[in-house]
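The structure under discussion appears below in the form of structure tokens.
The complex appears here without one of its protein chains, the remainder shown in place.
Each chain gets a letter, A and B, in the order it is written, and its residues are counted from 1.
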Amino acid sequence: MQKVKLAEDLSFSRIIHGLWRLNSWNFNKDEILRLIEECMELGITTFDHADIYGNYQNEALFGKALALKPSLREKMELVTKCGIKLVSDQRPEHEIQYYDTSKEHILKSAENSLKNLQTDFIDVLLIHRPDPDMDPEEVAEAFTMLKEQGKVRHFGVSNFTPAQVEMLSSYLPFPLVTNQVEISVSHLHAFQDGTIEHCLQKRIPPMAWSPLAGGRIFTDSDEKTLRLQKTLQEVGEELALTKIDSVMYAWLLHHPAKIMPIVGSGKLERIKMATEALNVKMTRQQWFKIWIASTGEDVA
Amino acid sequence: MQKVKLAEDLSFSRIIHGLWRLNSWNFNKDEILRLIEECMELGITTFDHADIYGNYQNEALFGKALALKPSLREKMELVTKCGIKLVSDQRPEHEIQYYDTSKEHILKSAENSLKNLQTDFIDVLLIHRPDPDMDPEEVAEAFTMLKEQGKVRHFGVSNFTPAQVEMLSSYLPFPLVTNQVEISVSHLHAFQDGTIEHCLQKRIPPMAWSPLAGGRIFTDSDEKTLRLQKTLQEVGEELALTKIDSVMYAWLLHHPAKIMPIVGSGKLERIKMATEALNVKMTRQQWFKIWIASTGEDVA
Partner (left out) sequence: MQKVKLAEDLSFSRIIHGLWRLNSWNFNKDEILRLIEECMELGITTFDHADIYGNYQNEALFGKALALKPSLREKMELVTKCGIKLVSDQRPEHEIQYYDTSKEHILKSAENSLKNLQTDFIDVLLIHRPDPDMDPEEVAEAFTMLKEQGKVRHFGVSNFTPAQVEMLSSYLPFPLVTNQVEISVSHLHAFQDGTIEHCLQKRIPPMAWSPLAGGRIFTDSDEKTLRLQKTLQEVGEELALTKIDSVMYAWLLHHPAKIMPIVGSGKLERIKMATEALNVKMTRQQWFKIWIASTGEDVA
């Protein structure tokens, strides 16, 4: 599978597997291990976590599976996140959901992720959401300490605007390697608010969450969704793709910003719909047919 | 006429003539030549084209007129654009209107413009619209090749946001020399979205399309238009200008960003309304009277 270079010593697989809903699949650790190995056989070597996924439980579920076959660790890249505090029985001290990007919380959360994932290092640690109360000096101190200790190799952000990326970057002695944002045929914000341009300008390949628009494209019946379904179907036929999932992935993969879709499924056949999209060559005209179906407006 | 310097070896006339509607004037090539010469006698030496104007025909109409007197070429600056693909009997392969800023399309479109305009070089080639599917590496390759071949002297953009200008610029080995955007007394977006500030910051003089708001200022009767008509009339009387067209041009010319209005008329008397505006000195108070008539709100 195509690799995307994020730093001199770091590449991601173009398709990434996301563990957001791992706990909902009710897999035992052998089943999780099988899923990991099936992904890796497809060339998907990058796995996306967050401290809070599955009510703070998913990292540990993954870690227990990985512990069954520790030799896999060196063949994969692990991404996780911190900075959100959930209201949770696991964290009774949180009265509300809020953000915490203090040095103390970043260090504590990273240590926790290392323990839960049963690994010595995280490949990339992301700040999960832009924190209006962020002290960038504290973030820089925490990042620098984790890097020097060898606990985290690289750092990135998620859901940040270009201004927020630039601000945080100005406090760091090393570049941020990715911005994980929502991008899909039905969620074009990243193209419209300067995020994609900023990623291209700074040579920061973005990770795309909800690359299938959270599945609503299959179930909703509003005008926009109907337009998209029809156009995805038509383009799919032109490209000999049987599933519109693959067309949606192909639309992201076509783009020059090297968008890396995060596939959040526990089913192999759905994961393959993403990898199959790597083999098709969408034309610019097809790309714009889908763009126009999404916006509902011809281009000027 | 005042010249605006865009690069060491390139200046535009402050007033530019635009050929967008050339085909609608039903001029024969002698009449087109006469128009060109009349413009040049007024000091208007810069002519604005696009590959698609007049259903892909206007460049050739202009080129045939220029061929009657090729010596004019070295005394004028030719601007043209590429990147939009129209649904047209001239391009039956286009199923929809879409953007194409691929290396292949830019090179092909530029070659076509050279042939149609009957010239050896284009002074400035613009990307017509920001392309959400743009691969800036391809644009950079095409631009560099055209420059090295002597076919295009300089490059610019049109309708780009500051973020889009910065992104593309980061891939180019030379600066973009202009951004052609819509600016008029009734279309203030460029002042409100950071475009004018960005042009000032980067010392990129903008070209203004629809400097008379597409003529709607003369025909519409909504509140905003009525406010503008009244204020333009009043300021015109203070400045001894008989036509509000001239007041609208003077409002643009007053601004320190060195806005270059594109006059898209085939009638000499209308073109003169722009050049006459060069001779008046609008005060800041008058400029704000018009600004306030446009926004409908006092300044804070």
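General observations
The criterion applied here is as follows: a contact is a pair of C-beta atoms (placed from the backbone, for glycine too) under 8 Å apart; a residue touches a chain by one contact, two chains touch by 3 or more.
Since this is a predicted model, take the numbers as computed values, not measurements.
The residue from B:N55, B:Q149, B:Q201 or B:T242 that touches the chain not shown here is B:Q201. The omitted chain makes contact with just one of the residues A:Q2, A:Q97, A:Q192 or A:Q233: A:Q97. Interface note: of B:G63, B:G83, B:P162 or B:G236, the residue touching the hidden chain in the full complex is B:P162. As for the chain not pictured, it touches chain A at residues 84-85, 94-100, 102, 129, 132-138, 159, 161, 163-164, 166-167, 170.
Those residues of chain B that touch the chain absent from the view are 162, 188, 191, 194, 196-198, 200-201, 254-256, 284-285, 287-289, 291-292, 298-300.
The rule we apply is simple: only the chains that are shown with their structure count from here on.
Copies chain A and chain B of the same sequence differ in orientation by 120 degrees, per CA superposition (steps of 5). A straight line joining the Cα centres of chain A and chain B is 42 Å long.
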